[in-house]
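Presenting chain A:
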Amino acid sequence: DLTVPNLSYRTGSYAANGIPYADGFADYFTLLNERDGGIGGEKVAVPECETAYNTEKGVECYESTKGQAALAYNPLSTGITYQLIPKVTADHHVLYTPGYGRTSSANGAVFEWVFNYPANYWDGASVAVKYMLSQNGDDLKGKKVALVYHNSAYGKEPIRTLEELAKKHGFELVTIAVDPPGQEQKSQWLQIRREKPDYVLMWGWGVMNQVAIQEAVNIKFPMDHMIGVWWSGSENDVGPAGEGANGYKALSFHGVGSDYPIYADLKKYVFDAGKAAGAGDNLGNVLYSRGMYAAMIISEAIKTAQEKTGHAAVTPEEVRDGFENLNLTEARLTELGLPGFAQEIHATCADHGGPGTAMILQWDAAAKKWSAVSDWIEADKDVLDPLIAEDSAAFAKEGGIAERCK
Partner candidate 1 sequence: MKDTGAGITTAEGGSVGPVLMELRNITLRFGGVVAIKDISFDIREGEIRAIIGPNGAGKSSMLNVISGFYVPTEGEVWFRGEKRGPMKPYQVARLGIARTFQNIALFDGMSVLDNIMTGRLTLMHSGLLSQAMWWGKAAAEEDEHREKVEKIIDFLEIQNIRKTPVGRLPYGLKKRVELARALAAEPKILLLDEPMAGMNVEEKEDMCRFILDVNDEFGTTTVLIEHDMGVVMDLSDRVVVMDYGRKIGDGPPDEVRNNQDVIDAYLGVAHA
Partner candidate 2 sequence: MFYREAGDFKTSYRADSQTFPIRLDRMGYVAALVVAYGIVPFVIDDYWANAVFVPFLIYAIAAIGLNILVGYAGQVSLGTGGFMAVGAYAVYKLMTAFPDVPILIHVLLAGGITAAVGVLFGLPSLRIKGFYLAVATLAAQFFLVWLFNKVPWFYNYSASGQITAPERTMFGIFITGAQTTAAAKYLFCLIILTLVALMARNLTRGTVGRKWMAIRDMDIAAEIIGVNPLSAKVTAFAVSSFFIGIAGALLFSVYLGAAEVGEAFGINKSFLILFMVIIGGLGSIFGSFAGAAFLVLLPVFLKNVLVGGFGWPTDVAAHLELMIVGALIVVFLIVEPHGLAQLWRIAKEKLRLWPFPH
Partner candidate 3 sequence: MFDAAKTETLLEVNNIEVIYNHVILVLKGVSLSVPKGGITALLGGNGAGKTTTLKAISNLLHSERGEVTKGSILYRGERVQDMSPADLVRKGVIQVMEGRHCFEHLTVEENLLTGAYTRSDGRAAIAQDLEMVYTYFPRLKERRKSQAGYTSGGEQQMVAMGRALMSRPETILLDEPSMGLAPQLVEQIFEIVKAVNEGEGVTFLLAEQNTNVALRYAHFGYILESGRVVMDGPAAQLRENPDVKEFYLGMSDDGRKSFRDVRSYRRRKRWLA
């Protein structure tokens, strides 16, 4: 068997978000097992382990699964990621953190075992700014952008990038911290009401998202000028605000909705067969799709590894090579029943970060649906690459790591 642990969280403060993600992740592998008999004929085991978004439980989960030759870890938690980076490096396991984790691990020269394509936090910040630019005739001079962020490692990630971008494009950046969990955000939103920013950018997770959107509605902030990062743009986040949330925007690095061809198979092999991981009510929604995306990438990497080595029972080391040689094309996506679902990825030894693209989704409260309102937007690599180089160099120096890929 191929083992891909699912370090999920279905309890605790962030359960509401962890559940659909874990469901999507598990369901995709179930589909592969049921329909294709696994990957390359080898079944995939997806032992689930509950972390409750808690780093110590994360350690326990890692330690309890790593003996089973786990091929890739995807803990959906920046905190756990940071903790696992040194461990996977020493133990030789892949850590795959799409859209979260340590941004500079995009630099494969330093982070041999970590992958975070297709996009990272800094890409997200840049994409959001680019979108604003596109809406304002490529000129943000004199505009004001407020960043409302989760006051934690995760929330602070984009600040550096945004500061750089503010300098470059001449907009004013106001950063507003919200202490987790973020039940109470009166001060923050009064401040926004006073400052009247042109855009509000949101970097939230959990209840903070719901409260922020509700408060934005309350102060009548124009919803279509409020843009969330991909972790602030799920059905959960807009639900409590009801009608008011109509027009809210968020980033995404993959498509959403259940009208991809793959869903016919999912329904047939997974749901109707009673093998779904969850209650089945999350189908096609944003976080479900994201879990599915992660599973899809991991399975493609495994497949690449199998092709490269010629045997089906690949080892974690071989899967790492698979990740590094992943070549995900639109044709392949179509083959998978996910046409246009994601951007192409052409990974290399040094490039673990992928294309760095994302699109903008907008919430339609009446239809209760997210729909894309932009094309794929690419991040501003000119600004980001030096930042990544700087941060990963610091890490390499601290840990005495020699750069690869020379």
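How were these picked? Simply put, all candidates are chains of the complex that A comes from, given by their letters.
Following the convention adopted for this analysis, contacts are C-beta pairs under 8 Å (C-beta built on N, C-alpha and C of every residue); 3 or more make two chains touch, one makes a residue touch a chain; residues count from 1.
Remember, predicted model here, so these are calculated numbers, not experimental data.
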item: Touching partner of chain A in this complex, picked from 1, 2 or 3; value: 2
item: Parts of chain A lying in touch with candidate 2, wherever the complex brings them together; value: 8, 10-11, 15, 19, 48-50, 52-57, 59-60, 63-64, 66-67, 78-79, 82-83, 85-87, 89-91, 102-104, 151-154, 156-157, 160, 179-180, 391, 394-395, 398-400
